[in-house]
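A single protein chain has been omitted; all remaining protein chains appear in their positions.
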Amino acid sequence: MISVAVTLARGDFSLDVAFEGGAGVTGLFGPSGCGKTTVIRLVAGLDRPDAGRITLGERVLIDTATGARVAPHRRRIGLVFQDAQLFPHLDVATNLAYGRFFTPKPARRVETAAVIEVLGIGHLMKRRPETLSGGEKQRVAIGRALLTSPELLLMDEPLAALDDRRKLEILPFIERLRDEFAIPILYVSHSVEEVARLASTVVRLEHGRVARIGTPGEVLAPTALAPSTGRFEAISVLTGRVTRIDPAYGVSFVEHPAGRIVVPGLLEREGAEVHIAIRATDVTLALGRTPQVSVRTALAGRVAKVATDHGPFALVTMELASGDRLHAYATRLAVDDLGLDVGDGVQALIKAVSIDERGVQGLGVVAG
Amino acid sequence: MISVAVTLARGDFSLDVAFEGGAGVTGLFGPSGCGKTTVIRLVAGLDRPDAGRITLGERVLIDTATGARVAPHRRRIGLVFQDAQLFPHLDVATNLAYGRFFTPKPARRVETAAVIEVLGIGHLMKRRPETLSGGEKQRVAIGRALLTSPELLLMDEPLAALDDRRKLEILPFIERLRDEFAIPILYVSHSVEEVARLASTVVRLEHGRVARIGTPGEVLAPTALAPSTGRFEAISVLTGRVTRIDPAYGVSFVEHPAGRIVVPGLLEREGAEVHIAIRATDVTLALGRTPQVSVRTALAGRVAKVATDHGPFALVTMELASGDRLHAYATRLAVDDLGLDVGDGVQALIKAVSIDERGVQGLGVVAG
Amino acid sequence: MFTSEEWTAILLSLKVGSIATAASLPVAIAVAWVLARRDFRGKSLVDGVVHLPLVLPPVVTGYALLLLFGRRGVFGAFLADHLGLVFSFRWTGAALAAGVMGFPLMVRAIRLSLEAIDVRVEQAAATLGAPPLWVFATVTLPLASRGIVAGAVLAFAKALGEFGATITFVSNIPGQTQTIPSAIYALTQTPGGEAGALKLSIVAAGIALAALIVSEVSVRRARRGAAA
Amino acid sequence: MFTSEEWTAILLSLKVGSIATAASLPVAIAVAWVLARRDFRGKSLVDGVVHLPLVLPPVVTGYALLLLFGRRGVFGAFLADHLGLVFSFRWTGAALAAGVMGFPLMVRAIRLSLEAIDVRVEQAAATLGAPPLWVFATVTLPLASRGIVAGAVLAFAKALGEFGATITFVSNIPGQTQTIPSAIYALTQTPGGEAGALKLSIVAAGIALAALIVSEVSVRRARRGAAA
Partner (left out) sequence: PVAAQSSGPTVFAAASMKTALDEVVAAWRARSGRAVTVSYASAGALAKQIEQGAPADLFISADLEWMDFLETRKLIRPETRTNLVANALVLIAPAGTASAIDIVPGFPLATAIGDGKLATGDIRSVPVGKYAKAALTSLGVWAEVEPKIAGTENVRVALALVARGEAKFGIVYATDAGSEPKVTVVGTFPASSHPPIVYPAAITRDATAPDAAAFLDFLKGPEAAKIFAAQGFTRPQ
């Protein structure tokens, strides 16, 4: 459990944040320049807060009130820098191995071979960092941090330089770190899907202040009508239980009180509880009986709220049978055409193909 | 018109590419380490090919056969580096102004104020690069390159470090450079939407070779069933004509032979031809009459092909009335449930809200 | 406190040191740049020649200067006849000797700084249209400023202490070529001259310390300040 | 080709130069690190003291060494009595003089390289669990290797040319303290000694050139090679 409560001033910028991160992934989310990297560096001990206290579990990492401070190398906190920061004089293999020496034997839980395999850097082992491409550097940096099997992992936009396919290969691995190895992670990303998939808590920073803390469903849900440019960031998170895994079709069925959700890929095991992130833009609303469409998931509920603004969009919030809320964006045109109003019974159609692997916990790369 | 035909060997990696870029944006697309940055550096003249020829319009930039070579500073080619590369000893304002001096007066077409405004860096002018956040650095780097009003602009993952909102603010500006100022752009990105929206030509690189060249519709369309992790990269591009702009609802109507497409936001002018990128994962297929759903766009056509594989997905290719092809991903489960087969008449439902501003030409930020 | 001869020596040392440093700086920058950035046959030899004044006993360097730049020397005669530039028995000769002796130190410091520069920043300047010389002036030089300042300080300090080559090349002529170290040397060769030598040594050390402090402050200010 | 006395001087110069360089390197690295990375009162003074051997005429430095490290000197007596380390009129004294004279050059070069290191790479090492000394040994030192090598070469070259301090401190005793430059000095005192002086100067230059080439190659190989 990481607990942060610090202030720091730097020129015009001031940071004043307090939050706690649990056992899983805590997402740090917010616009460019809001202070994400600053927080990460404070937790790693690379900078000192003007005032405040950071604790990791029982350990006080820094407390300006008592003057207590643990040096960075004793914190056992791994850090993936936004800009790699590989050792330029060492080859990739030595970069990866650097921290291993300082990891107590019993704590060495992350296997080198698996990391190299997942990151796809096996062919780079003899190379110097200066000969690597941007994405290759970043992958090596991720590997280097993982291999110390840290007690907390800080990741600063680790996947930003990578293509989608590579991202989707690495994400399940990060989940394994979180679940199998129980390494808590503080994860900075601009990608809603990544955050929604990985994080159990999301901290939204703005101008050096915490704007919102909560589950991805709470923080990333559109509370008001977001500026239209932000509509892809709005998600709902539904929780259900896996009832059937169908290897023949390569899909899994998740039972939710409001209906059955079809998810692409084979979830880990039947009976497990899963969280599914659904973008508000991916939900289609249907009136009347379920139409004959290629969408296999239809959740029943009623319209709880319709928010409109000058923009083209309306944000429709549905209350599902379970009491869960599901958000859907539609054009105002559509809302008017359908005559949608609060209290109407509607069905939410959710395409399985639009459910991003990055948005479902415990879903590995779906075999092609 | 940029024309590249070069080879270069670097250790195990070899580059052997030939392509031409037109007046607009040419997208360079491909997995990490495939050679995108290498190509960009060759075009800028920062590295020399082992053999080959690069021309920009009439000008031969390099020709290893004749030994001709134009020095980088005479190429009038702007470059946004993957990792900013700001001048560490100069403040932001001086970084931005650096190239202006060398831009011939009549060529100075990009206004400083507009660039600073769009990039949101006005408050940083007096700062040194070392005090900037990752995203701030990248924005300054973009501004610095733009302000030279180059004859060709090379952008290497310029927006990767930025949050979605910021990206959506900067993209229209890049379009303005392309359209108003007629600056051709070679654009490296991992984002399909960005490439689809901006590029008229896409070059897909793999292992230092050109895997495919064509329009975004051609290159990003799934020709075969893509590995499922790549399904979000698959798009179709439809071309239509703006018939009505509805400021009240904040939407525009685009007429396509197969039906009317509702697009969020106000397109530039009625009568204009526009290209709309539609992700294969955003298309829902419907049988029978148009259902009562919140989707306002339904395009008629028939199933031309259904490709299935072991994975959960089927790629359904529709032939629209116009002869255009539209791709849709569905689960195999859905295809079997609906009994879809080649020759069946179907409707393609496309949610307006899922049409990304990044995927439509000429669409500014949609007012919230 | 000081005899007028001592004052003359102190002022002369300052003049010789400043001018030697200022005059050799551009040459040192050029040589350092070539050594840092270019590969060519005989590069090691050039590097070796640059280091010569360090390796040879100062007396030898002074003697070589005499052979080359004396009024009868190969270059000396030419410079005297065509440019009116006379070194022998003049303060200009002392400056030349000091400059030559400090040269390897200057070149090394500047070269180290040049080698530490990330060439991609220079490349960025080129893509913005800046011609090589402009890039050099506005990017390379400022980024190497630490090394340039360090080199200048080393050379200036060396000039304050240089003695063997100077006295061999231009002798010890009070008011013309008698710098602080020559004066100190003379005192050390006189029974009972220790006190005077100590006094002048303290002066030299004080001047060097002042130069050091000025250089540190200027580097620090350049890094904090806004633009170059 | 060489007289046995010349051979002795050449071998002694090599020994003195290598040992002076090797022995002062760790101290120079420590001092350079403190000057590059720490801020404290009196930092300028430390910096000034480091530069002293450059600023003072070598004769003064030699005399100071004689007073401090001579058999009757403050430290000299102590070291001789307690550690059995005698400097006066031994080759060890020549090495001490050479080391002291080369010290400011070494410190500067190393300091410049240390200042050019991006501390974030060191911070990365710390987040991987490496304690400060280990970071220093595996990251800082290798990244400063250019400066360390340059400093060592400068100091070694200086040792080859050092004369004034050495002859003042430990005299010019063949086989004991007569290094190449002292031998050259003696030759310049001899009518017709020029040829011999030239010969020895060429030897010194050759040794320095060899050291330079070795250093360049080692730096280049380190940069190309695999791991540190």
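In this document, chain identifiers A, B, C and D correspond to the written order of the chains, with residue numbering beginning at 1 in each.
One rule holds in what follows: a residue touches a chain if its C-beta (ideal position, glycine included) is under 8 Å from a C-beta of that chain, and two chains touch if they have at least 3 such contacts.
Quick caveat: nothing in here was measured; it's all calculated off a predicted structure.
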Where the missing chain makes contact, among the chains that are shown: C, D
Residue among D:V16, D:A32, D:L52 or D:L66 that touches the chain left out of view: D:L66
Contacting the left-out chain in the complete assembly, out of D:V16, D:L141, D:L154 or D:A186: D:A186
Residue touching the undisplayed chain, where the options are D:S18, D:S44 or D:S171: D:S171
Residues of subunit D (touch criterion as defined above) contacting the omitted chain: 4-5, 7-8, 11, 59, 62-63, 66-67, 70-73, 88-89, 167-168, 171-178, 185-186, 188-192
Where the missing chain touches subunit C, by residue: 59, 63, 66-67, 70-72, 88-89, 164, 167-168, 170-173, 182, 185-191
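Note that in this section only the chains that are shown with their structure count from here on.
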Centroid comparison with subunit A (C-alpha atoms), farthest chain: C
Inter-chain centre distance, subunit C versus subunit D - centres from mean C-alpha coordinates, in Å: 20
Approximate Å spacing (C-alpha centroids) for the pair subunit A, subunit C: 60
Overlap residues in subunit D, where contacts from two or more other chains coincide: none
Chain contact graph, described as a line, ring, star, complete graph or other shape: ring
Pairs of chains in contact (touch as defined earlier), listed by label: A-B, A-D, B-C, C-D
Interfacial residue positions of subunit C with respect to subunit B in the complex: 118, 120-121, 123-132, 135, 138-139, 142-143, 145, 222-223, 226-228
Subunit D-facing residues of subunit C, complex: 44-45, 47-48, 51-60, 63, 104-105, 108-109, 111-113, 115-116, 146-147, 150, 153-154, 157-158, 160-161, 163-164, 180-181, 184-185, 188, 197, 201, 204-205, 207-209, 212-213, 216
Of all residues in subunit B, those that touch subunit A in their complex: 10-12, 30-33, 36-37, 82-83, 123, 127, 131-136, 139, 156-157, 160-166, 168-169, 190, 192, 225-233, 246, 249-251, 262, 264-265, 280-282, 284-288, 291-296, 309-313, 316, 328-338, 340, 349, 351-354, 356-357, 365-368
